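Missing here: one protein chain of the complex. Every other protein chain is in place.
Which chain is which? They are A and B, in the order written, and residues in each are numbered from 1.
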Amino acid sequence: MADSAFPTAPVPQLAQSMRDRSGVRRRLRYYGEKVAGSLVSLFAVILTSFFLFRIIPGDPVRTMTHGRPVSIEQQEQLRRDFGLDKPLAQQFLDYLTGVLRLDLGDSFQFNRPVTDLIGDRLWPTVLLVGTSVVISAALGLWLGVRCAWNHGSLGDRVNTGVALTLWSVPSFWLGLILIVIFASGAGWFPTSGMESTGVSGWERIPDIAHHMVLPLVTLVAVVYAQYLMIMRSSLLDEMGSDYIVTARAKGLRDVIVRRRHAVPNALLPTITLIFVNLGFVVFGAVLVETIFSWPGLGQLFYSGLAVPDLPLVQGLFILFSAAVILMNLLADLLYPVVDPRVRP
Amino acid sequence: MSVLAISDLTVTYRTAGGDVPAVRGIDLSLGAGQKLGLAGESGCGKSTMALALLRLLPKTARMTGSIMFDGEDVLTMSWGRLRAVRWAGASIVFQGAMHSLNAVQRIGSQIAEPILLHSKVGEAAARRRVGELLEHVGLPARRADAYPHELSGGQRQRVMIAMALACDPSLIIADEPTTALDVMIQAQILKLIESLVAENGISLVMISHDLSVLADTCDRLAIMYAGRIVEEGPAAEVFRAARHPYGAALAAAFPTIGDPSSRRSPRGLAGDPPDPADLPAGCTFHPRCPVRLDYCDRIDPQLWPAGDGARAACVHVLPDQGLSLVQKEPA
Partner (left out) sequence: MSAGTPATVAAAGPRRLAWARRRRTVARFWRQYRQNRAGLFGLVVLALFVLTALLAPVITADNALSVTQPPGSPLDGPSGDFPLGTDRSGRSMIDLLIWGSRVSLTVGFWATFISIAFGTLFGILAGHFGGWGSMVLMRVTDWFLVMPSLVLGVVLAAVMGRSLTTIIVAIGVTSWPTTARLVRAQTLAVEARPYIERARALGGGHWHVMSRHVLPNVMPIVLAQTTLMVGQAILIESTFAFLGLGDPTTASWGATIQAARDVGAVSSRMWWYILPPGIAIVLVVLAFTLCGRAIEGVLNPKLRERQS
């Protein structure tokens, strides 16, 4: 860009329109690259899943029938059913088209299509994970900002200490302890499940909320600590910057400097990390749902692991990975809205 | 009447390893419309000085002395009064400008921010004023919609200057305003600052490690070393014939164009600036001094008059008095 003491000459109309067109192309290219990247990731997940379940166990049929008495004929039948007698490339192609048509095979233990099972169990998980992410993010970011702004203070040290400790706590154990104290002990909350029987209509809402308290507290406790630490360190990075001193030199109140200048900048790296860490939350949900018998996908996953119900575990693996990839794609696509520097 | 009068200012950072003195007793004054240059190596305390003028230092810094700004002591002001003085009374232009501007805010709203804060005008008036300011510093008014990363380094520095002028301050503190810019743009920015300051009768404190830049722009020059001013006087005088050996070394670090002698014998200064936590005894400059005398590690020189309105803190300025001072001390 030319830097002269005089205002630059107005850009001619033609050049302006050309720049617009190349801008559109650049934007399309940016979004296209992100979408393509996600598709590649998704393909890699399906590939991994395929190899994981067919190659590593050696004989998938034996793994599938693990511990159950099956005759030679039944084994042969299974082998044909799964197309194991075909060449590997053909097998993968069949598998891929199956996944793309949302056909994830039938679960051994439930004798139902995995897709149907997922459909039944999807909403409880979305409710639990969604609520916990929103609460953890709000709590973690808020505390992180306060800690960083008053770093070295008593509040900061206590908060970071608590966060680091919670970060070291196994979520399943925390859930059990909470049940011992508040459910089977004090009797304030139900020990398991999502709903009481015989409750219908609008009364389901407070009932579900009541059931959700402990699972939510467990999940939030292990997740918010990460958000706190991320926000704290990225805000500390920003606080040393000149623009913060500039903002204070302008005569702005401390609160305004923080809210208008420091936090918006510190949020950017934080958002990326929050989305990258979503996989961790999904795994936390598996444990929490198991502990609290929350009728969601996590509990389904756990019941599949125990058998092992390979089609079910495989289908859920693809679903969990796809969900995380999708959320990350969303983050990538929305990122330019909050950060003008990466705006294509 | 002076706009700024600093007397016996000290700044000490409290750290885990003990107190670290960054500024150790500085006296300076600056009249209306005067331009003062402050030079020194990095770590000599000049940036700490700049931030201290508006009490912008971190909480770990302790300040003593006084900084009289338009007749009021900045160090004892209430927070409310201090916020009112910031930017409306004195504003700052930082170096680099990339990080001095908020990367996720349009420059227009960053310039308008102090206007909306300090003067009672509405959004529309503030926007008009932003446009004027931008044109004033040589940028088209429509650039107000740009983000900092869309501008070149020089343009960003212009934005910083426009921002500094926003509330018609009586003093501008420019901390390395041209560092990290290439030479042509450096010259443009310096010229811009000079003309705007002169036009509006604003006093200027310009801080730089580059003595030649300061000598060009400023009326007076002060040279800092290890938290103190070691030489002060009319700019041309100090640059051409510094009396303190450190000032002389700084000036010599920039060859005079067209002078073959400076080309043939480039003079630098050996050694590093001292660690503020562990200063040498006596004259803090003596370990690096090319003309040290054997008693320099025992005498703490003050700013003594050194002719023509200049002062220097070196025994060579007043050899007789220096010697008599040393003789009084037990060896």
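Everything that follows uses one rule, which is that a contact is a pair of C-beta atoms (placed from the backbone, for glycine too) under 8 Å apart; a residue touches a chain by one contact, two chains touch by 3 or more.
Computed from a predicted structure; not experimentally measured.
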Chains still shown that are in contact with the chain withheld from the display: A
Per the touch definition above, residue among A:Leu128, A:Leu267 or A:Val282 touching the missing chain: A:Val282
Of A:Gly119, A:Pro170 or A:Pro206, the residue in touch with the unshown chain: A:Pro170
Contact with the hidden chain (one of A:Leu104, A:Ile118, A:Val220 or A:Val313): A:Val313
Touching residues on subunit A - with respect to the absent chain: 37, 40-41, 44-45, 48, 52-53, 56-57, 63, 151-152, 164-165, 167-174, 176-177, 179-180, 184-185, 191, 233, 236, 276, 278-280, 282-283, 286-287, 290, 301-302, 305-306, 308, 310, 313-314, 317, 320-321, 324-325, 328
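Definition applied: only the chains that are shown with their structure count from here on.
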Chain centre separation in whole Å, for subunit B relative to subunit A (CA means): 50
Complex contacts: residues of subunit B adjacent to subunit A: 51, 54, 56, 83-88, 91-92, 94-96, 99-105, 113-114, 117-118, 135, 138-140, 147, 149, 151-152, 154-155, 163, 185, 188, 191-192
For the subunit A and subunit B complex, residues of the former touching the latter: 1, 3-8, 241-243, 245-253, 260-261, 264-265, 268, 338-341
